[in-house]
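Attaching a single structure in structure tokens format; questions to follow.
Removed: one protein chain of the complex. Kept in place: all other protein chains.
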Amino acid sequence: MHEELTGIIETLLYVSGDEGIDVARIATVLELEEDKVSRELERLKEEYEEKGYTLQLMKFGSVYTLTTRPKYASYIERYAKPPERSTLSQAALESLAIVAYRQPVTRSDVEEIRGVNADRALSTLVSKGLVEESGRAKGVGRAILYVTTERFLDVFELESLQHLPSIEEDKEQEVEQMDLFLSNYKDLQGDDE
Amino acid sequence: MHEELTGIIETLLYVSGDEGIDVARIATVLELEEDKVSRELERLKEEYEEKGYTLQLMKFGSVYTLTTRPKYASYIERYAKPPERSTLSQAALESLAIVAYRQPVTRSDVEEIRGVNADRALSTLVSKGLVEESGRAKGVGRAILYVTTERFLDVFELESLQHLPSIEEDKEQEVEQMDLFLSNYKDLQGDDE
Partner (left out) sequence: MERYQVKLESFEGPLDLLLHLVQQAEVDLYDIPVAEITAQYMTYIHAMQQLELDVASEYLVMASSLLAIKSKMLLPTPELANEDEEWEEWEEEDPREELAMQLDLYRKYKEAANFLQEQSEHREKRYSKSPTDLEQYKDYAEVQEVDEDVDATVTDLIQAFQKMKQRVRMRSPKHTTVEQERHSIEERMTVITNVLADHHAPVSFQQAFAIGEIDRQVTTFIALLQLVKDGDVSCEQEGNFEDIWIQAKGMSVHA
């Protein structure tokens, strides 16, 4: 199981990314002693150091996270810098899609859908003039509401918001029709017998 | 610089996660020839295979992404909340296959092959980000042309359109298709002038 465990742990480390993985949660999921998981993580952590892997394994409390090494930080900075022709990051595009399709939305609506913090992505969108504040939500907290701007329509060459292609699921309807047909057909078959 | 380049690329692969990294963008950021970046990514991809690393380096179109290996899927699904899968209807899949093999195609091309209306299937494909409009056909009606997106390659685990298995169409049709493509291409060129 040793090699297998290493693979599982590295897999979970990668998928959880910046969130990191929690020793207790891994132990529960894998039905292993916390001790065993801890030991394997510590062993891995050393291995990453000794072999000088590109990434490093860091421990914060009971959470282990893969992180990049400081010596590569300048490259990440260069990579993060928007290129001449300004594309939007995946984070910004995702948040923009949510605002566009669900507007008006609060920041926490966006976060709920994305599952991660949307603070920076929203402020990027506001600063690019694609999204703007539009009053406040009713109720506790009176959170800021965001909507898309005229510039958004302009950039995405849309006549109006109604011209956004639908992204809602519509397979239900298709299935429904066929089910109706099949159930009728079955009924008929049944009657004949 | 060799080892250094490997480190930089692996760092950027990690940071960009499921968004992946684009050869051209990396080349720009690092001020290197695209060729050199491509070669290094291909070398790394093979190394990950040969050495049986936990993660895999996959190529979808011009984008390289680190992914976990399928054999670990069940552990991830136990540890975290897997996404809800939305499956494509048979109608959508068949239409998608036609677009993929014969692109660019019009709606009526798809309808001719399937013998049924393709309106709905195409709009589903657009809404899933698998197919997009790409200009208009020459001639009467100037019908919308559809092509597959970058995401199409990712969702169907294809390195490129050339990796679609051959379906041996008649030569006649191939010629026809080429003619259509060329005439559209000319048309597009014409529009630019």
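A and B are the chain letters, set down in written order, and residue numbers restart from 1 in every chain.
In this section, a residue touches a chain if its C-beta (ideal position, glycine included) is under 8 Å from a C-beta of that chain, and two chains touch if they have at least 3 such contacts.
No experiment lies behind these values; they were computed from the predicted model shown.
Among A:Leu5, A:Ala27, A:Ala137 or A:Leu158, only A:Leu158 touches the chain left out of the display.
Within the full complex, the residue among B:Leu5, B:Leu32, B:Ile113 or B:Leu161 touching the omitted chain is B:Ile113. Taking the whole complex into account, chain A touches the unshown chain at residues 14-19, 73, 76-77, 79-82, 85-91, 93-94, 96-98, 100-101, 111-117, 120-121, 123-124, 127-130, 155-158, 164-165, 167, 178, 181-182, 184-186, 188-189.
Although one chain is not displayed, chain B still touches it through residues 14-20, 56, 58, 65-70, 73, 76-77, 80-86, 88, 90-91, 93-94, 96-98, 100-101, 113-117, 126-129, 132, 149-151, 154-158, 164-165, 167-170, 173.
Assume only the chains that are shown with their structure count from here on.
Interface residues of chain A, counted against chain B in their complex, comprise 6-8, 10-12, 14-17, 21, 25-26, 29-30, 54-55, 66, 68-69, 71-72, 75-76, 78-79, 81, 83, 89-90, 165-171, 174-175.
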